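Heads up: the structure comes next, in structure tokens.
A single protein chain has been removed from this complex, and every other one stays in its place.
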Amino acid sequence: MVGSPVLLIAIPLLAAFVIPLIGMIWKELVRIIPGLVLAYMLILSATLLYYVSQNGIIVETIAGWQPPWGINLVFSPLTGFLATLMSALGFLVWLFSYRFKRNVDFEPAKKYFIFLMLLIAGAIGIVITGDIFNQFVFIEITGISAYALTAFYTGRNSAEASFKYLMMGALASSFLLVAIAILYSQLGTLNMADIASKMHTMNPTYKIIALIFFITGIGIEAEIFPLNGWAPDAYTEAPGPVGAAFAGIVVKAGVYAIIRMIFTLFDIPSAYDFLIVIGLITLIVAETSALRQEKLKRMLAYSSIGQMGLVIVAFGIGTHEGVFAALFLMLNHAVIKPLLFFSGSSLVFNSKEKQIAEMNGLGKRMPLMAAFFSLGAFAIVGLPPFAGFWSKLSVLSAAANEGLLLIIVLILIVSVIEIVYYFRVVNRIFFQEYSREKSAAPHRPRVNALVAMFVLAIAILVIGFYPDAVTGILHNASKDLLNTDEYINNVLQLGQSLTR
Amino acid sequence: MIYLILIFFLLILMLGAAVYAVVQKDLLYAVIATGVISLVLTAIFYMLQAPDVALTEAAIGVALTTIIFLITIRNTKRYEDDYNKKDNLKSPLK
Amino acid sequence: MDDKLFEILEFGVYGASILLILIGLYAVLTKRSLIKIVIGMSIIDGGIHLLLITIGYLKGGTAPIFSPGYEEAAGQMVDPVPQALVLTAIVIGFGVTAVALSLIIRLYRHHHTLEIDEIKRLKW
Partner (left out) sequence: MKKFLVILILAVLGFHLFAAFSGLGFGVTRFEKGVKDFYLEKTVSELHVANTVTSIVVNFRGFDTLGEVTVLFLAVSAMGGILYKRRHHAGDRSVLFSSSSIVRSGSKLLFPAIILLGVYIFIHGHLSPGGGFQGGAIIATGFLLMLIAYENFSVSHNTLSYIESFAGIFFVVIGLLGFMNGGTFLQNFLPAGILNNLFSGGVIGIIYVMVGFKVAAELTGLIYTILHEKD
């Protein structure tokens, strides 16, 4: 075995404590070390994912206590897939923002990369932990780094967006604690597998109350409908790469936490219908709001919320195909949305208000960025040769197999709305006259940013033309999510076999 | 017996402080009332056999939280906007 | 007599912690001063901590600390797990409160007001 899942958490934390010391010696290291750590995490999680696909789930215990008693980390095909995705994306975000603020003496810039690294470590922690209170702690780590990153620019609006996010996040964590209190008072344990195995003994009333509190708590991170008021502001006011990290990493962790609760922990069948309903509402409200937006990043934020709604609908279908489609959507969204954020933030880099109207005619001045943006736009609305097409097709076929015609109709209508607002932007970029003052030099992204965008673009094309390259991993992952008994056995059996 | 009555008294005191903290327009008094809530919670935690938590709450809840609230009020302002300001009110803060 | 009072106490402790949570929620939802909102959040935290400790309480129990000569006393001890959780939760709550207050100071620097209605330039 090459390493162990615990290193995915321990190494970033160690690096976060080391960086302030080393930064006193050579300031450049403040930016370099997080990148090295993220690259290490990427290599480690990829090799572990390969190992897991060959040999079965890794259950890592902490402090040598067996799972019902100690905290454990679960590295299964599903969690491994998400952890690999997050660390890969994290590395790309680091690469994009490497030369982001040249001046390291600027106090927030000194800490930007620490926050970014801990954001990703926290998100990976949410995914691979097997203990609900530990998950709460990781949610807080992710949350505080996200608040700090949102308030990165010293303008007036960023503090406000950050405060709004913080308020909702703090309320959410209180709700989460109440849910944990209810579960602990009923079952006397905090381990997820143990809770899942004892869940049938619990009084149904408590079960529903606990689930409601959980979903309200985690729904804030997952951006489900009534709880996503923070998202558009935070995405708009945060720096571009941070928006990409929110859309690609934080939201995925939140969605994972919700589906782990519903698929594994709580055996409430009606929760799946609830997921479909809430997902559809999120999808429709977000996409219609996106239509009205005038700022680019705000539009992307609403589009991201809508995509998450679609993911939740697909999970709510509940079959193997549905879960597969949802994971495929998550993968595609994690690849496409960062490309849109990267290229979009480069396109509106010099403009003051970041309006869509200011993007007129940029296709001639910044052809590469415009090409990347339109590639992302085509992919996310689901045009055939690109990545988004396959995932949307699999959602539709999963819904069709279950005979959920209403869902199909709604998804198609929403796709039309999506096409309208993305193509409006593409139209402005390519077919309108350049409207800003002529003297303004176009923003030229640096080499590292270009490399990050190239990697994402190539990933979109590869997934688009050879979807088989990823479907194997996704099928394994969805099997893993649906097989609750195996999860419980794998975690608790180790408890019996491992003796100290 | 006395013990139980004492807990009741503390709970009522705590709720009273909470209501006072919410309705009081003068933020300084509201913050002090929040500190009182933490102080009473410390005593209740101790009575419920949780000395570790009581120590933490005493140091963090009573001392540090109150002081960072006070510093914030000192750096921003003392009253909610619909507070009917009395000119002759004197206080060590502002 | 004591048993009767103890039953009322059950009512009282759970009721007080839930009321504390509700009072805090009321402040967060209706108050317009930013500092009041943060005060409300810390009141909610207090209520939840009390709730957790109450769940772990055992009638006539002792604190979960073994003194010399009483190594077998585990049966009469209160549940230590909620206490450990509350320890963690208090420290995390303090961190979040501190970040919130520093954001308030920065907002005040720009807007010179603490009223949420006057600050709200971003739409909800």
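Should a chain be cited, it is by its letter among A, B and C, assigned in written order, with residues numbered from 1 in that chain.
In this text, a residue touches a chain if its C-beta (ideal position, glycine included) is under 8 Å from a C-beta of that chain, and two chains touch if they have at least 3 such contacts.
Everything quoted here is computed from the prediction, not taken from an experiment.
Student: For the full complex, can you list every visible chain touched by the one that's not shown?
Tutor: A, B, C
Student: Sort through A:V37, A:V74 or A:I114 and give me the one touching the missing partner chain.
Tutor: Touching the chain that is not displayed is residue A:I114.
Student: Considering the whole complex, not just the chains shown, which residues of chain B touch the missing one?
Tutor: 51-52, 54-56, 59-60, 63-64, 67-68, 70-72, 74-75, 92-93
Student: Considering the entire assembly, which residues of chain A contact the chain that has been omitted?
Tutor: The missing chain touches chain A at positions 4, 6, 9-10, 13-14, 16-18, 20-21, 24, 60-65, 68-71, 106-108, 111, 114-115, 118, 125, 133-134, 137-138, 140-141, 144-145, 147-148, 151-152, 154, 159, 162, 178, 182, 185-191, 205-206, 209.
Student: Applying the definition given at the start, please give the residues of chain C touching the unseen chain.
Tutor: 6, 9-11, 13-15, 18-19, 21-22, 25-26, 29-30, 51, 54-55, 57-61, 63-68, 71, 74, 77, 79-81, 83-84, 87-88, 91-92, 94-96, 98-99, 101-103, 105-106, 109
As a working rule, only the chains that are shown with their structure count from here on.
Student: Calculate how many whole Å lie between the centre of chain B and the centre of chain C, each centre taken as the average of the chain's C-alpha atoms.
Tutor: Here the centre of chain C sits 13 Å away from the centre of chain B.
Student: List the centre-to-centre spacing of chain A and chain B in whole Å, with centres computed as mean CA coordinates.
Tutor: Centres of chain A and chain B (C-alpha means) sit 39 Å apart.
Student: In whole angstrom, what separates the CA-based centres of chain A and chain C?
Tutor: Computed value for the inter-centroid distance: 30 Å.
Student: Would you please write down the residue numbers of chain C that are in contact with two or more other chains?
Tutor: 104
Student: Indicate the residues of chain A shared as contacts by at least two other chains.
Tutor: In chain A, no residue touches two or more other chains.
Student: What residues of chain C sit close enough to touch chain B in their complex?
Tutor: Going through chain C, the ones touching chain B are 1-2, 5-6, 8-9, 12-13, 16, 19-20, 23-24, 26-27, 31-33, 35-36, 38-40, 42-43, 46, 49-50, 53-54, 56-58, 61-65, 78, 83, 86-87, 90-91, 94, 97-98, 101, 104-105, 108, 113-115.
Student: Okay, in this complex, where on chain B does chain C touch?
Tutor: For chain B paired with chain C, touching residues are 1, 4-5, 7-8, 11, 14-15, 18-19, 21-22, 27, 30-31, 34, 37-38, 41, 44-45, 48-53, 56-57, 60-61, 64-65, 68-69, 71-73, 75-77, 80-81.
Student: If we count contacts the way the header does, which residues on chain C are in touch with chain A in the complex?
Tutor: Chain C residues touching chain A: 21, 28, 34, 37, 41, 44-45, 48, 51-52, 55, 81-82, 85, 88-89, 92, 95-96, 99-100, 103-104, 106-107, 110-111, 119-124.
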